[in-house]
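The complex appears here minus one protein chain, its other protein chains still in place.
Labels A and B are assigned to the chains in the order they are written; within every chain, residues are numbered from 1.
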Amino acid sequence: MIVAERKPIEEIIGFVQNCKKILIVGCNECVTVCYAGGKKEVGILASALTMAFMKEGKELEIKEVTLERQCDPEYLEELRGFIDEYEAVISLACGAGVQFLAEKYLETPVFPGVNTLFMGVTEERGVWSERCQGCGQCILGQTAGICPISRCAKRLLNGPCGGSTKGKCEINPELDCAWQLIIERLKKLERLDDYETLIPIKDWSTERAGGPRKLVREDLQQ
Amino acid sequence: MRLSYPVSIRIIRLPCTGKVDVIHLMEAFQKGADGVYVAGCLEGECHYLTGNLRAKKRVEYTKKLLDEIGVGGERLEMYNIAASDGPRFAEVAREMHEKIKALGPSPIREALHKKKAA
Partner (left out) sequence: MNTKTPSRLEKILASGHLAVTSECGPPRGSDGEVITKKAEMIKDYVDAINITDNQTSVTRLCSLAACIRLKLMGLEPILQMVTRDRNRIALQSDILGAASFDIFNILCLSGDHQQFGDCPQGQNVFDIDSIQLIQTVRHMRDEGKFLGGDDIARPPRMFVGAAANPFADPFEIRVRRLAKKVAAGVEFIQTQCIYNLEKFELYMKQAQERGLHEKVSILAGVTPFKSAGMAKYMKNRVPGMDVPDEVVARMSGVPKEKQPEEGINICVESIQRLKEVEGVRGFHIMAIEWEEMVPEIVKRAGLYPRPKVE
């Protein structure tokens, strides 16, 4: 899922410091799973902002709403009936959701309440780590299910580099060396000879480098 | 045991401190509490095994949040007291009372007062 983290309260206060009536919109999907922007977090943020304003002798009226998702138009429509009553919206969705909300409601200032970090997995409760960079040409079949683009700090396709130490990356002793993981997995699968296959130069045009991406499925369009 | 403890303490009973969530602690302060403490079983003796450990972590998180908004994380504490330990219960109550008294009223309580007066 998309992993995000709440922005510092001070920064969020800065966005709405001159407002008297705001809407906080959460999302029931990814940000709920990583405890950054679900219904609970909306409630906590609302309480924190209310108290921060009270301390300054200011009033802040807050409506709390949590949508199923903010990346699909039908859920964002649910706000149409009342969004105009609010001076600003803090969206706790990932960057995609915040932008989509802003696109649907061009007249209302929208602020992000979280910093969107990466596409990743829940290693254990409270620990999430990156797994995918959306390169558009998945090579996981060749690398025993471990992605060198998202998990190698140098995205080497023919790693490891000379800085790999005791299975950890040179930049952080807590970060696994992706190529060490790949090698171990290849060993388990009895495919270590595959390591010597040269992986060719990558076509990055389907990645961010090629420009903002779009996927169209004509068979599904109305 | 009929031990006495300060009247400033308002008790909210739960089946386990594991039921305490961040929002409950925040709302207590929002409603004007000058201090809040969570009293759970001794570590290792939680009836539901890890409820008190979760409470401890949530208290820590909320303390930081209270610092961030300027209310003060020192107004919130976690204690571990055995259910049968009446004397310790009273002692903690007194300790917390003295601590909060020294800190003075919470800025939220003061704001609520001002609003009421206006």
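The criterion applied here is as follows: contacts are C-beta pairs under 8 Å (C-beta built on N, C-alpha and C of every residue); 3 or more make two chains touch, one makes a residue touch a chain.
Keep in mind that what you see is a predicted model, and the values were worked out from it rather than measured.
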Report summary line: Not-displayed chain touches, in the whole complex, chains A
Query raised in the report: Which of these, A:126, A:141 or A:162, touches the one chain of the complex that we don't see?
Result: A:162
Query raised in the report: In the full complex, which residues of subunit A touch the absent chain?
Result: 153-167, 170-171, 177, 180, 183, 192, 195-196, 198, 200-202, 204
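The working rule: only the chains that are shown with their structure count from here on.
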Requested in this report: Could you give the separation in Å between the centres of subunit A and subunit B, each centre being the mean of its C-alpha atoms?
Outcome: 34
Report task. Spell out the part of subunit B that touches subunit A in their complex, as residue ranges. Result -> 21-23, 26-27, 29-30, 65, 68-71, 107-108, 111-112, 114
Requested in this report: State the interface residues of subunit A toward subunit B in the complex, per the touch definition above.
Outcome: 8-10, 40, 43-44, 47-48, 50-52, 54-55, 57
